[in-house]
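Omission of a single protein chain aside, the complex is shown with its protein chains in their original locations.
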Amino acid sequence: MSTTGKELPKILVFSTEKISDPAIDMAGLLKLHYPPRVYTIPIPCSSAVKPRWILKAFEQGFDGVFIAADGTDCPYGESCTEKTGEIIRRTQEMLKEKGIEPAKLRMAAICSVCSEAFVKHMKTFTEYLVKQKTT
Amino acid sequence: MKSKIGVYICHCGGNISDYVDVNKVREAVKDIDGVEISLDTMFACADSSQTQIANDISEKKLDGLVVASCSPKLHYPTFSAVAERGGLNKYNYVHANIREQVSWAHSDDKAGATEKAIKIVKAAIARVKESVSLEPIEIKAEKSIAVLGAGVAGMRAAKELADLGMQVYLIEREHFVGGRISQLDYLCGADETGKELVTQLYEKIHEHPNVTLFTGAEVIKKGGSIGNFKIKVKITPRYINDTCNKEELLKAIEVCPVEVEDDFNFNITKRKAIYRNYDSEYPQKPTIDNKNCTRCGECEKVCSSIDFSQKEEILDLTVGSILAATGFDPYQPKENEFGWGIENVVTLPQFRRIINMCDDKLVYQGKEIKNIAYIYCVGSRQVDGDNKYCSRYCCTATLYTSILTHKKYKGIKSFHFNRGIRTYGKQEVIYDEASQLGDIFLQSYEYDPATVEENGDKTTVKIKDILTGGQELEVDADLVVLVTGMEPRNDCSIGDVLKIPKGRDRFYNEIHMKLRPVETVIDGVTIAGACQGPKNIMESMNSALSAAAKSYSIVNKGELALEPIIAKVDKDTCIWCGKCAEACPYDAISMIKENGKDIAEINESVCKGCGMCLPVCESDSIDMDGFTNKEIESMINVLAMS
Amino acid sequence: MSEGNKKTVLIMKEKHQVPQDVKDELKFFVKTKKAILKALKEKRMTVPELSEELNMPKDKVLYFTMSLLKYGFVAVDEIDDMDEYFYYKIKDNG
Partner (left out) sequence: MQENQNIKEYDALVIGAGIAGGEAALNLANVGNKVLLVDKELTVGGKMILLSKVFPTLDCAACITTPKVSEIARHSGITTLTSTEASDIIQKDDGTFEALITTQPRYVVVEDCTGCQLCEEACPVNVEDQYQYGLVGRKAAFIPFSIASPRAAAIDIENCTLCGACERACPTHCIDFTQTVEKYTIKCKSVVVATGFQLFDPTLIPRYGFGRFKNVITSMQMERQLAPTRPFNTVLRPSDGKMPDNIAYVLCTGSRDKTVGTPICSQVCCMYSTKQAQLLMGALPMADITLYYLHIRAFGKGFNEFYAQAQSMGVEYVKGKVAKITEKEDGNLILRYEDINTGKVTETEHDMVVLSVGILPNEGITKLFTNRKLELDPFNYVSQSNPLESPAMTTIEGVFVAGVASAPMDIPDSILSAGAASSESANYIRHISKKTLEV
């Protein structure tokens, strides 16, 4: 990527304390690098993300929001994947209304050892957002 | 709003400061409104630093604390304890992770890492400003523990816990206890057989008033949480009465017309549909294999103990802690993998059974065996497969087996096709002994292992042997033994029920190998034995006893303090749409009437703080302490700033 | 706890003799310290340069220079052009 650090898009990640945050930690441990303008806020479960937080993030200048979901590993309940999906769907509707590209909100299940998957997501998401910015 | 905040930034002895300009971070936050002191420290977790932080809190009357250091999984508990020692409510402490998620993740970009660290520390300060003091929720802890798996690790843990006065429910999926060790007829480093070890342990738990053993039993559902797990145990029937008559039962086995592969003997023998694996097996009652029984009724004719009317039962248990010791599976070679499928190619577990069955002559498939080729690392240290790990026990087990064949039979020649023998520690003497006995060692590198080919009636093993300068060597073997490693249980449904996370090697994962080696991220659930990774018996016992000590320490006081991170309803704005109650996985929310209005009420002791109710609330009337709109949005505001 | 201003070391002196080699070692260290600091006061130096200046084996020079670094008398400067030896200099407040 030819863009310098300053111009790189900013991504807010909602990770989960027990499942996806450990994977993000392990990415660091394994020195798997990803763009530094990725910021995480760990929450207990990905089904707890309020759409207003996501909207707030875009409002304040984040270029993308990524939900690192518990998926089927959720320690709280089997319905997590479904519930997180529903939050994404609802929020994407809201983004559309506001004229924000819904694809700037992404979600993927990140298990507690999915470090490589996380890094890959961050790289492709950044690339996508760079393209969005320049076009 | 907090106005006297202490901020401490850790160098982590270079782990952070080699990549993040710690001074710059401190400079960037020192003048933020509300920051009373900001310091950097070589090791924030060192005793002297802890004391300093605690002193600062009490002397300077700090009302908020931020420590920027490693992952909260490592030291969140350390610094919340420091906060409390200084007299600060621990919920006014915010941990900023600038190691795993900054210095290490971005060690390729120092400027980027420093910029990110500054933002993260600023966000932590913003969050701590909005934080509120909370008091833990005290609950009663059940002084009972469920031990899952009655292999040697599970039985040993059960015995220890029972001796310590705990009520233990030992739950075994099979109809017999002993797990994998009962399949071993000899044990390295002991004068006893696996069966004898199992018997000794069984006798101890069997007599123990505090242990209740369930066989054919499986945990199918877990509810509740630490201190009060509610588990559902499905018990499949054995179809044999309690008042069983041994003579008649033996007769029943004899008359059963169904013959199936005996997986206890790794399919080298057959067994009946009514069976026991070996004579001295516990409990001393056969079982009927429901999958293969044709209900022909032959056994009922000769045995009064058979009872086909027995039904599956579901049992509800409440336990304070769960200890999982669910063991491993031996690796099953794939078709053609190192000649698997050729008649005289067997696995190490099969070979051990063969030795047990042959007394003075080693015979397999009617042929006497003289030349044995052992192929190491089958299913371990795979170059192409998923199993990158070393299975730890197999080098020693193989060498011990080889020594045994020399002692038991005459004229055995052993060839060890290995990738570097790993007889660590005292096990080295076994390697030495095998070498003294004339065993031949041929070694290859990982990427160039030995091959097995069938040549007419011969089976040939070839290797490029690095011990002889890379010579192409071959051996015609009467028997090829594939030294298969350990794998995580293929059927690990219990792990799914308990939600124990797995590591890269797919074994269950501990929180931290050195800090919290037997705990899992599921509070109150500990792990022991080979379900956590390959281990030999002694190592399994150590981990079983460690897990027992940990589970015991959770429940032994009879009470527990739970995290008060729970959802709260704003009574004024709630209009009871009921969506929160629908979303709650714990049925913690119900409708109440207050001031003539229907509103939601949250049961504090049932709420687990998952937050699933937060986003579904139409009127945004639910907030969760620690994750309130104010806290999260203040962080978003800071992180978004350019 | 020592009582008032009475120095407990005096009590120790009555019953414990300081061995001669400990005294000699101290003398040698004080001398070496002076020599290293004097040399570094002139200009920054690497271990081999100091070794030549002091006529002392390089391993000894390293040992003492590192000790002085630890005690705060000496500071590390840049590495030489060959990327082999660090220069050491006198610490400003040292």
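Think of it as A, B and C in the order they're written, each chain with its own count starting at 1.
The definition used in the following text is that contacts are C-beta pairs under 8 Å (C-beta built on N, C-alpha and C of every residue); 3 or more make two chains touch, one makes a residue touch a chain.
Note that this is a predicted model, so its numbers are computed, not measured.
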Seminar exercise, completed: Touch with the missing chain holds, among B:A28, B:L201 or B:V475, for B:L201
Exercise. For the full complex, which residue in B:N23, B:S48 or B:Q284 touches the chain that was left out?
Worked result: B:S48
Exercise. Hey, which of B:V147, B:C244, B:I306 or B:V518 is the one touching the hidden chain?
Worked result: B:V518
Exercise. Contacts of subunit B with the missing chain: which residues?
Worked result: 11-15, 42-43, 45-48, 50, 70, 74-75, 78, 156, 160, 163-165, 187, 189-190, 192, 197, 200-201, 381, 388-390, 392, 420-429, 432, 466-470, 503-505, 507, 513-515, 517-518, 532-534, 537-539, 541-550, 552-553, 556
For this session: Could you please point out the subunit C residues that touch the chain left off the display?
Result: 1-2, 7-13, 16, 18-19, 22-23, 25-26, 29-30, 33, 46-48, 51, 58-59, 61-67, 69-71, 76, 79, 83-86
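To be clear about the criterion, only the chains that are shown with their structure count from here on.
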Exercise. Graph of touching chains, which shape: line, ring, star, complete, other?
Worked result: other
Seminar exercise, completed: The chain whose C-alpha centroid lies farthest from that of subunit A is chain C
For this session: Return the distance between the CA-based centres of subunit A and subunit C, expressed in whole Å.
Result: 56
For this session: Starting from the mean Cα coordinates of subunit B and subunit C, work out the distance between those two points in Å.
Result: 53
Problem set entry | subunit B-facing residues of subunit A, complex | 5, 10, 12, 17-19, 21-22, 24-29, 31-37, 39-45, 47-53, 56-57, 60-62, 73-77, 79-80, 83, 87, 111-113
Exercise. How about subunit B: which of its residues touch subunit A in the complex?
Worked result: 71-73, 97, 99-109, 111-113, 115-116, 119-120, 123, 499, 501-504, 509, 521-522, 565, 583, 585, 608-612, 614-615, 620, 624, 627, 629, 632-633, 635-637, 639-642
